[in-house]
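Entry: subunit A
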Amino acid sequence: MIREFSSADILFIVTAVRWTLILSAIAFAGGAIGGLAIALSRSSQNRVLRRIATGFIQVFQGTPLLMQLFLVYFGLAVVGLPIDPLLAAAVALTLHASAYLGEIWRGAIEAVPSGQSEAATALALGYRDRMRHVILPQAMRIATAPTVGFLVQLIKGTSLASIIGFTELTRAGQIVNNATFQPFLVFGTVAALYFLLCWPLSLLARHLEARMRRALMR
Partner candidate 1 sequence: MTEHAIIMRAVNKYYGAFHALADIDLTVQPGERIVICGPSGSGKSTLIRTINQLEPIESGTIVVDGVELTAGGENVAKVRKDVGMVFQSFNLFPHMTVLENCILAPMKARKVSRAEAEKTARHYLERVKIPEQADKYPAQLSGGQQQRVAIARALCMKPRIMLFDEPTSALDPEMVKEVLDTMIDLAREGMTMLCVTHEMDFARAVADRVIFMDKGRIVEENAPAEFFGNPQNERLRNFLGQIA
Partner candidate 2 sequence: MYQFNFQPVIQNLDLLLFGAWLTVRLSLMAMLFGLVVSVLGAVAKTSGIRPLRWLVDAYVEVIRNTPFLVQIFFIFFGLPAVGISMSPNTAALVALVVNVGAYGTEIIRAGIESIPRGQIEAGRALGLNPVQIFRYVVVKPALRNIYPSLTSQFIYLMLTSSVVSVISANDLASAGADLNARTFASFEIYLVLTVLYFLLALGFSTLFAAIRRVFFTYPAGR
């Protein structure tokens, strides 16, 4: 039974943007915590911590996000949890974001000149104070642009949650397409909505990067 592509369908798709945003927000928040832990571990003095963090990044940057999603999705049953698409997507995307943000932020921490850490140590600041008041604030400036850039990648990545059955923007499009069979229009609309979400962020990332580069040249 095929019906017309109506304004109700458009509304259905547009409101599904909500779930794309929620999923992105969860993954970003979780990834921020995980990423900070990874970044600090990777730049720490402890060799075991460094190895673990490096391995974590390698695995999550060296395997497809789609496989990570499937693995977490089916893995929920393995650890005795109910199979739930939202939970699976949130966990997988959080791990994914942790790895990428961890790598970005490690780079930013290492980009802070080593003299800064030495000066702080010479002033008798402990590790926590050194990080909190001297290193991280400077690293944050360096990391802002690539972090915003990664946010674009994350939003696009949430589309894969549709494959394990979570109804966000892409899956809403598939549902409407199955009912109306207007794939050109439907997926065109879906793509346009993603573009509206991502493009401003891309522009912002580029703007921030240009500003950073100018600041560095001075």
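Criterion applied: all candidates are chains of the complex that A comes from, given by their letters.
The rule is short, and it goes like this: contacts are C-beta pairs under 8 Å (C-beta built on N, C-alpha and C of every residue); 3 or more make two chains touch, one makes a residue touch a chain; residues count from 1.
None of these values were measured; they are calculated from a predicted model.
Candidates 1 or 2 all belong to this complex, yet only 2 touches subunit A.
Of all the residues in subunit A, the ones that touch candidate 2 in their complex are 59, 62-68, 70-71, 74-75, 77-80, 152, 156-157, 159-160, 162-163, 170, 173-174, 177, 182-184, 186-188, 190-191, 194-195, 198-199, 202.
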